[in-house]
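The chains shown are only part of the set, and none of them has been moved.
In order of appearance the chains are A and B, and numbering begins at 1 in each one.
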Amino acid sequence: MKKRSALAIGIALAFGGSSAAWAQDDAARIRELEARLAAMEAQLQAVLSVAQQANDTAAEAKAASQVAVKKEVAETARSFEFHGYARSGTTSHADMFTVRGVGPYITPAGELGGAVGRLGLETDTYVEAKLLKNFTSDDGSWATFNFMLADGVNSNNDWTGGENGVNVRHAFVEMGNLASFQGTRLENASIWAGKRFDKKNFDIHFLDTDFVFLAGTGAGVYDVEVTPDWKASFSAYGRDFLNEDNDSVKSYVFTANNFIGNWQVMVNGMRAKQNDSNGSGRAKTGAHGLLAYHGKSFYGLAPGLSKTAILAGRGLGAEVKRLGAVGNLLDDARAVRFASFGTMELAPGWAIAPAFMAEVSKDRFNRGDKYKWASASLRLSQAITRNFAMQYEGSFQRMDLDSTFAEAEGNFYKLTVAPTFKLDTLAGFFARPELRLFASYLKWDEELNGFTYDGTAREGFGNTEFTGSSKWLVGAQMEVWF
Amino acid sequence: MKKRSALAIGIALAFGGSSAAWAQDDAARIRELEARLAAMEAQLQAVLSVAQQANDTAAEAKAASQVAVKKEVAETARSFEFHGYARSGTTSHADMFTVRGVGPYITPAGELGGAVGRLGLETDTYVEAKLLKNFTSDDGSWATFNFMLADGVNSNNDWTGGENGVNVRHAFVEMGNLASFQGTRLENASIWAGKRFDKKNFDIHFLDTDFVFLAGTGAGVYDVEVTPDWKASFSAYGRDFLNEDNDSVKSYVFTANNFIGNWQVMVNGMRAKQNDSNGSGRAKTGAHGLLAYHGKSFYGLAPGLSKTAILAGRGLGAEVKRLGAVGNLLDDARAVRFASFGTMELAPGWAIAPAFMAEVSKDRFNRGDKYKWASASLRLSQAITRNFAMQYEGSFQRMDLDSTFAEAEGNFYKLTVAPTFKLDTLAGFFARPELRLFASYLKWDEELNGFTYDGTAREGFGNTEFTGSSKWLVGAQMEVWF
């Protein structure tokens, strides 16, 4: 491109001397320029063509990466999701006899939902594996099919066929952003039907307890916008009770669950018409209410979070946590529960999580029974390195139980030390997976041993076969959710 | 680039007046042009270099998006597939007692395969989760491992461990496009072995019934090309019967399944040598045939589809749907069944699906028994909005049953209204997921109650505990497949 034609240069030299030569020289130079310019114009065409081709290729590549591949990724990867929860480990004590019954519901109050701090007490392998299939439409509406397979066993054996509990706990479809709902109060709502745990359930992780656990097979709608600040969800869940004649009877829970700012107001009604078919006094209806505050700080005192709730129920609602899940409650059964927990950072690397729960109930399973219990728990986490933390948990429970068959009053104490490995110890209390070793010391008032709810003769403490008044437990465990 | 050098402009002005000045002026302008041209040539080089670089980057990006990412997507996403079917919901009636036995096989003829319209009758949670692993070779041959986990429960409870039926229904490998088969009649064939539902099974969705349901553990070959229009599949499926001594005995089904244009001709032979070990008359062999027409229109009358079949069987083949799956058939058992259904669009937003099935059988379970039943069903779907449709289903069944232990003659009627939510109501009868509410009215002739196949005293209607002659059912359900 840069090379001048030899002829043009020759002409330019020949006309180098006179005025005419000047002119001729000029003319030659102009011709040369014209030639160069013409060449450049052609060249420019070529460059433009290259640039345009590059642009086309780039656009193609962009389209390919954004449409074709993304579409493929979308249709395969995005349409499928794998989620889960699992804990598994082994726990032993000096006698190396069975640890059946050991867990956060170990105490006599466990039957009533009276959990104690879970760290270093869990002996089971519990797994939830969730497979999701996502559907999306061109108009932005979506649906998700959620399948959850769960298993819970206490055995440490590698093959637990026959003694296991593999079962399907989620089989539901939820749909949202429906075109037909645009411009209505349902614009941001989703609807669902099938078998599921309710989406709005929330828990005190450290006590392995939900505030409310609403689950079963039914249908509902989430997040109807009553006012911009008030979202309401409605549902009907079916359950199956075995009534006193061991017949399976239908039971239903009807729920209105309101979120107004940080406040939650939930009301539930239960109905199991055939639960009292021979006049045994079993409840056929239930009423239940929850008032909760979901704090975005540690009780307003420090950054962190806290959740507090008061629950009350009557009849089938007297099981205030597992809504409508217990069939042998009396018509007059009444219960009130208070629950609260929070998490905060004490200092860099030090985090703390107190939890408290207490319940009073009466006329629950037998006319005249009276139950009071209160649990307090404190977990402390100390990050030692990026991957290693020391966790400590102290837990206390006071019980005053009268089942009419037996009475028991006393305390339970637990102290656990758990060296813990994590991918990042500074990622917070709820970062998983965790691998833990642990040693727990359990102590309880011996008069609690042998307490029975139904008159069956028992010897051990709570659900265990432990006699005496204390026990050391050591073990190892993993926990993960994702 | 556009800016002239200040010097060149100065020179051009200075020589502005005379002829010589003209020439000198020209010369200066030419020099200026030469300079500009030289600058542009260099510039052009730069532009070309940019364009070429752009081209290279674009080509790289294109290659990256098409090769690298695609390969990764291929090796991960494509090698795995998630498919499934699920229905789950809750159903109740005024008594709120158990709904055990309610479903498309609710009537006394249900035991014989006499299904009625399923909409608004299903009470169970049934899930099939399929995980596929695809293998591909460089020569284009492929294999797929298909794993299906299924569960069916009637309970609405969230934990059904112990009462559930979680089991593996698919564990097979199918291979195709094998290099060794090229140029033979097996060129487009695939071979398989393991546990599976046969690939060629087809159903009347609205009655929840397969035309034929061939399943078990075995091996076979699909789509051998006898002539270009005639594809034949062959298989042997094993089953396990409990014989009359409650011993497990081996049973086999041998199948030749021919597709000639729209016609299907299937012949099956069954063999269970030990099924009659003590001379009770149980069939040790069976013969079965099916002739079907797979219509690509609504009976030639309108766009849509229709499928029609006639099935006949003897001995173990007298269970004409679930091939070789029933062991307590007599040697002389005979059955003939006719089945047909179709779907079409009546008008924009209105779709209709009639279904019909009838069977005559005798000497089935007891010498001298005689069974006749016919079911007709009509489903109508009316799209109200993009996401909401009304579905209606009317169903009728006529039964004339004589089990030698009991006789029953009468009718069953069902009418269902089901407000239904979908992602796209115009996507057809078979688009899923669907979320439905429903109300069904069931009516039957009271003399059908208490009918028994084996002399066991029963009171209820069909498989249920319903007495009387009618029932309202209300409920909610989701259904999905993908």
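Going forward, a contact is a pair of C-beta atoms (placed from the backbone, for glycine too) under 8 Å apart; a residue touches a chain by one contact, two chains touch by 3 or more.
None of these values were measured; they are calculated from a predicted model.
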Full complex, copies of the single sequence (shown: 2): 3
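The criterion applied here is as follows: only the chains that are shown with their structure count from here on.
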Chain B - residues contacting chain A, complex: 19-20, 23-24, 26-27, 30, 33-34, 37, 40-41, 44-45, 47-48, 50-52, 54-55, 57-59, 61-62, 64-66, 69-70, 73, 76-78, 80, 82, 84, 86, 88-92, 95-100, 125, 127, 129, 149, 151, 153-162, 164, 166, 385-388, 421, 423-424, 433, 435-437, 476-478, 480, 482
Chain B partner contacts - residues on chain A that touch it in the complex: 1-2, 19, 22-23, 25-26, 29-30, 33, 36-37, 40, 43-44, 46-47, 50-51, 53-55, 57-58, 60-62, 64-65, 68-69, 72-73, 76-77, 79-80, 131, 133, 135, 137, 139, 141-143, 145, 147, 149-152, 164-169, 171-173, 175, 178-181, 191-197, 215-219, 236-240, 247-252, 271-274, 325
